[in-house]
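Every protein chain but one is kept in place in this view of the complex.
Here is subunit A:
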Amino acid sequence: MKNVIVACGSGVATSQTVASKVKRILDENNVRANVEAVDIKSLDSYIRSADVYVSITKSNKEYEIPTLNGIAFLTGMGLEEEKQKLIDALK
């Protein structure tokens, strides 16, 4: 199964909010994947086993896997576009 990770400052609140939302969107679209909220301080060790990274922060670092804009999931602005990218990346 593919893995989606969402990172925030502690891996507790914001990342879990987004992760729950991502999980619901995937369920609605019948896409099976693990979604995990992680601590941004340990991001480098999680990103190796991930297929999609949903980012809540702006970073200069480039990752090899598709990176989505997590803010869209929080504010609802630009959400449809990110949803599509998410589903495409996991198909």
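Note that contacts are C-beta pairs under 8 Å (C-beta built on N, C-alpha and C of every residue); 3 or more make two chains touch, one makes a residue touch a chain; residues count from 1.
The definition used in the following text is that contacts and distances are computed from a predicted model.
This figure omits one chain of the complex; the name its UniProt record holds, of "Malonate decarboxylase acyl carrier protein", "PTS galactitol transporter subunit IIC", "Alpha-ketoacid dehydrogenase subunit beta" or "Iron complex transport system permease protein", is "PTS galactitol transporter subunit IIC". Of the candidate positions A:8, A:68 or A:86, contact with the hidden chain is made by A:8. Contact with the undisplayed chain is limited, among A:3, A:16, A:34 or A:67, to A:16. Mapped onto subunit A, the interface with the missing chain covers residues 7-17, 20-21, 37, 39-42, 55-60, 71, 74-77.
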